[in-house]
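Every protein chain of the complex appears in place save one, which is left out.
The chains carry the letters A, B and C, assigned in the order they are written, with residues numbered from 1 in each.
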Amino acid sequence: MLRELFNKLSDPIISFPLVTIGFYLMLKHYKTFGSKKFAYWTVAILIPVTAWFLSDHNFFSIISTPDNIPIIILLVCVAFFTWFALHKAALNDTRIEEGLGPIEATPENREKVWSWPNLVYTELFAMIACTAFLVVWAIVFKAPLEESANPTWAPNPAKAPWYFLGLQEMLVYFDPWMAGVVLPGLIVAGLIAIPYIDTNPKGNGYFTLKERAMAITAFLYGWLVLWVYLIIVGVFLRGPNWTFYGPFEYWDFHKVVASFNVNLSEIIWIKTLGIGLPKNLVVREIFGIILSLAYIVIIPPWFAKATRVGRNLFKDVGAIRYYIFMFLILMTMSLPIKMILRWLFSLKYIVALPEWELNL
Amino acid sequence: MSENKEPAMAYSMPKLHKIMAILSFIFFVTTVWMFLDDYIKPWKAIQVESLQIKRRHIENDLKAAQKKIDSHKLQALNVSLAKGEEIVASRKKEIEKEEADLKAIRAKLKAQTIKNGIFNGDVSEKNFKYETAMVEENQKLSAKLLAELEVLKAGFEAGKDNLKLLQGQEKAVLTKIADLNKEVIGVQKEIKDTTTKINLLDLAKKQTDLSPIFAIRNLPLIDYLDPTIKIQKIVINNVTDDRYFRQVPKVDFCITCHTFIDQPGYEKEKQPFRTHPKLDLMVGMESKHPMKLTGCTSCHGGEGQRVTDFNSVAHMPDSEKQKEEWIKKYNWTEPHHIPSPMLKLSQTEAGCVKCHSDVQLLKGATVLNEGRMAIEKYGCYACHKIGTWAENRRKPGPSLLKIAGKVDKEWFKSWVWEPRSFNKHSKMPAFFRQSNNSKPEFVRYNMTEVNAIAEYVYDKSKPYVPNEKYRSGNAENGKKIISQVGCLGCHGVDGLEEQSDKVKAYAGPWLTGLGSKVQADWLVSWLKKPSHYQEDTIMPSMRLSDQEANDIATYLLSLRNKTFEALTFTGLDKAARDELLVDYNSAFDTHDSAVAKVAKMSDREKTLDLGKRSIGKYGCYSCHNLEGFDGFEGIGPNLTKEGSKPITQFGFGLQHQVPHERDAWITAHLQRPSRWDEGVDKVFKDLNKMPNFYMSEAEAKKITTVILGQTADVVPLAGLKRANSGEALYNEAMKVAGKYNCMGCHQIDGLRGDILKAYQDDINQGPPRLVNEGHRVQTDWLYHFFGNVQPIRPWLNIRMPSFNLSLEEKNKLIAGFQHGAGQKTFEEPEMEVDWQPGEKEGAQKLWNSYNCVSCHSIGFNKDTPLAPNLHLASKRLRPSWIRKWLSNPQAILPGTVMPSFFGEDGKTPTDPSVFEGNADKQIAALTKFVIELGKK
Amino acid sequence: MNLDSKQSLNRREFFSYITVGWVMFSASVGGLLSLCFRFTYPNVNFEPEMEFLAGAPTDYPSGVDERWKNLYGVWMVKQEGKLIALSNICTHLGCIPNWLPAELKFKCPCHGSGYYMSGINFEGPTPRPLERFKIGLQPDGKIKVDKTKVFRWEKGEWDSPDSFLEV
Partner (left out) sequence: MSGKGIAQKVRETQVWKSIFRHGPPDNSRNRAAVVAGNVFLHLHPIKLKKSGVQLGYTWCMGGLTFFIFLALTVTGLLLMFYYRPTAEYAYNDIVALREHIPLGIMREIHRWGAHAMVITVWIHMFRVFMTGSYKPPREFNWGVGVILLVLTLLLSFTGYLLPWDQLAIWAITVGSGMAKATPFLGNAGPGAMLARIGDFVMVSDKNDVRFQLLGGRFVGEPALLRFYILHCVFIPLVVGVLIAVHFWRVRKDGGISAPL
């Protein structure tokens, strides 16, 4: 029963909101989360839980697939380093509140030391450890090799390399031109733009959360929830036909999930208005087009005028930075918005123009 | 200069800029040059030209098509269209109403589709859950799910019903609308139908426009988007290029320039725009060798993957004239570093051999077949291995095992020394008196060798006593018999030159000077029963009467060669003999011990030893049966892969006038093999031993084609012509037929029938042509016939001989004919005649009305028969063949005297009164009638 | 000529050389780079051909024609004045369905998916109708089927004029 509960919980419809809430709690109570006590307790709880998870045949077989090993390492690393970063930030923030300044800025840490041997040896140790780790990894786990390439028969599911599975998961909600081209392009462009948008002079060179709450919240949400979480879903929870399977669920080929999705235009013209779809494509999709444009064009100025946060931000960074930032945030948020619309209304496309290959 | 010089500057800025400008200009020019060099290609110009040619053809087609259209009719249609539009316009309101209905229905339809889609998904999901619960034996859950499922399913069913209802309504409304528009729709369709062809042609013509879009598509840099001018390719997976480490599928770009090679209608264009001349056999979509499957270089050779220019693909001119022309037109040069240049046009058939390796004669490959026949004639295969098709053949020369009983030793020596001095048509080649062995010291050795050979051969010869006595006869009569019974199918004969030259028979020797050669008794007994002298001879018995045999012998003996009779051959030069023996022996020993060894031998031993060695040296045993040479291989090099032999491995000696090409060497070699020794100082034993056949250039060229076809190319199994079991048996049979020269007389399935050329006036007087013979005659009958030949066509002078066939050969022949014609082994011919009511009477009526007995008179009246005895037909012929034959004899044997009673299509009887003029019924009845004749 | 005008002349001269030099240089480098770009598109492509000529529309009787099924995996279906080229890959798991003339349906032997003659699915586990291929008429009146372009019903592509031939 517990397993079934986990299966149910891990469905993105439930787990995505859960993860979002967890993310909010984590940042809100980062000092608790970043404490060593919390870490010890978590590990203490996680060890038997993991053991119980591993005892399940289906879970174990998914986890131990050779190509999934790196994702597990990634998970462990991300979990640890997230905790570690927040731990460090919590320590620094406490010090800053006390007026002491960050640890990294203490005189003993600003003292200059010789590169040889301090740095060189540190690096050498890291290299040796890394080499040893890689060798052990290579010996214990064979690199994956499946049957010879056969262009006439596709495995089901056909998955992209794991680091792109976040993008492939987005394909459920977006057309390839958005999920595969526009959004990744914006991720790269947005990342490069970060230093030019973030004008906050504080927090340069040391761990802190309080001094850069908004920047870190935005970045971590993108990184942890919209990237790492989606990869986990894509790797572990998507089976044949990209159908959702819980962690303890057997990948039954015949599993069917009811998924008949409807376009916004169909909802409005047929369901609500009860008349057929207009012939003219633009007229047909006019509601979706207006909505999408409004989302991008109206929200930023309204936000800057109507809300305190928006006003401050606009004042702090100036118009250009503000609009670029808002654009990026809106594009980021389009994914969760699209997810929620899909789950709540079975909405397929807001703008459905397959004739022009332009679906939103 | 110095006034505006900056400190710490080696050069002034303006100078640097100037140099920069100059170098950049050079850089720019080279870039542009490279760009143009990459873009401008000769084949592009050719494709543009081909586009114009195509346009011209389309315009002609268009004119023809426009002429075909009845303009009045079109006009009338247009008028009725206008009328129809008026009528429809008057119904505007109705139509609008219906269209509004349609819209409403479609909206509902769409809504229902969505609903059903949701239902479908829900039902499937619920069903899966229910099944899972059932499997897990969770009764409570499954019961609950089942209840839900039932509800969903009911909803889904209702939805589906509603959908069908709506679809029905939609259809009804659509029909109504179409009905309201019918005046317009019908006429529009008719107009469209009449103008389809023109519209399509217009479209095609548009594609040949040299419009701005055409220019843009082929613009440099963006000509990757969707160019119209592009390299066209054929990838042939079943034929490979040998890259030595690997066999790589062939790729041919030839059609890049030969644009219309597979399209009929361009036969009269200049090259490279001409259609392939044999479209029904090659290249054409419907042919046996479609372009996409066979490609071009598989047959023609050359470098299919190259498109740079005319030379890069290794085009080869067929003649000096063409060479001159190409040099002028295309700047043609000899191909370099290309192992297999294109086959010259006249040698193209060499390309067939690559895939059709096992068959004897290949239908349609005239040059190749004639080349193979020449090889058969001269017996090249006896000394050289030439592929699998030439394996296991008879020895081309006569057996010498009983030679002493046939010709005398003196004649033998003079013959061997120079066969042509006795018979200018001799197939026996000349080993001596050639350009490389005519030096006095070589002649002395050669004559010694000939003496020794004769001694050896006669020493081993068994005694032979003829079994007939010559009683003399009428020479004139003999000559007539020779010309009539079919001797000319194998032999040319002095005095019958006119016919002989027409037939060009080659299986047997040209008969000349026999009076100077053989004894009369020998000749008669040979004519009566050839196997008495030589058990394995292919010379058949013509079942000659004593008188006939004596008449023929008289004629043949009257042919004498006085000059040859006068020849005497110098006796054995013992010194030369010993020198030669010492030479042989010193190959593995010192000169002194060789001398000692020879000295120990007796005189006779020496002569016989030299005789045997000389026979081995010249390979006489390859062509003639000789004692002491069992299991010896032919002395010539293996020619199975000669067509791929690198040109550098051909020794051209000092023959600079022979072009350095594979085919030129082979042709030159065949015509005068001794030429390579000319001007070269060689010792006696190293002289080129290939004899001179004195063949004509034409023959040499044909043989060259065959040899060129013997390449090392590995063709994957899928690409080879693999004979099915029937074809394989047929090929075997044709090998036997080739051995006994059946096709010297019979034309078999369209091939050869040499002697028919002497019957051009009336082909029906010649030996019967065999078409699908295995289908025509019953296998048992054929077997019996080979053993006991009985005349079927008594009015013919020419005779089917009685061959000395072995049991195996007989079986091969009958099996080959039978399976080659696709006849099953155990098929019982429908011998039981089972008459339908009234059928027999009808058959009798037809028999009379078609007047069969007027030709098939045997057994019916005393008239001279002009056609075979039908009483024997049931034993001989297959009923299904009789039916086929009756329906249209001309289709099987063009020019036959058998009339076609059922028209060209075999469906229109000349006597329509019987069986309501149903041809099939008439033919069936007649067939039964004929079979019944044999039963009585 | 005074000094001023001489200097300005020099400047003009100097300006033109530097312009010529660098403009030509940039043009050449740009040209070479665009050639490199062009280089990535080969002139001859060795991929298997996805198009085939399928004779004249009149060669096909009404109903389902199976002549290209084995060679190209295509059914030619003539129905209601339209000729279509239907893929013979089951949209469920990729098996090859059979045409059952008696029941006028395609039936997949693997898991029992059924399709109407039009390719629409109506039974079994399959999620969507069969796919159609691009079909068009050549100037010589022959049909050309292009398998690279697929038309899917669920995307509303079956109304596209390239997805059928009016006969």
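Convention: a contact is a pair of C-beta atoms (placed from the backbone, for glycine too) under 8 Å apart; a residue touches a chain by one contact, two chains touch by 3 or more.
Note that the structure is a prediction, hence the values are computed from the model and not measured.
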Displayed chains contacted by the hidden chain, counting the whole assembly | A, B, C
Contacting the left-out chain in the complete assembly, out of B:I19, B:A100, B:A158 or B:I216 = B:I216
Touching the left-out chain: which of A:Q168, A:T243, A:S265 or A:S334?
-> A:Q168
Please pick, from A:L25, A:L100 or A:L119, the residue that touches the omitted chain in the full complex.
-> A:L119
Quick one: which of A:C77, A:L100 or A:M214 touches the chain that's been left out?
-> A:C77
In the complete complex, which positions of subunit B touch the hidden chain?
-> 207, 213, 216-217, 224-226
Since one chain has been left out of the picture, which residues of subunit C touch it in the full complex?
-> 40-42, 45-47, 50, 148
Interface residues of subunit A toward the undisplayed chain are 67, 69-70, 73-74, 77-78, 81, 84-85, 88-89, 101-102, 104-105, 108-120, 122-123, 126-127, 130-131, 133-135, 137-139, 141-151, 154-155, 158-164, 167-168, 175-177, 179-182, 188, 191-192, 194-196, 198, 200-208, 212, 216, 219, 223, 355-358
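By definition in this document, only the chains that are shown with their structure count from here on.
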If you take the chains that touch subunit B and keep only those that also touch subunit C, what is left?
-> A
Could you let me know which interface, A-B or A-C, is made of more C-beta pairs in contact?
-> A-B
At what distance in angstrom does the C-alpha mean of subunit C lie from that of subunit B?
-> 40
Taking each chain's mean CA coordinate, subunit A and subunit B are separated, in whole Å, by 70
Touching two or more other chains - residue numbers and ranges from subunit C | 125
Which residues does subunit A have that touch at least 2 chains other than itself?
-> 254, 256
Which part of subunit C faces subunit A closely enough to touch in the complex?
-> 93-94, 125, 127, 155-157
Considering the complex alone, what residue numbers of subunit B touch subunit C?
-> 13-14, 17-18, 20-21, 23-25, 27-28, 30-32, 34-35, 38, 58, 124, 196-197, 200-201, 203-204, 207, 221, 224, 230-231, 233, 235, 251, 253
Can you name the residues of subunit A that touch subunit C in the complex?
-> 153-154, 156, 241, 253-254, 256, 354-355
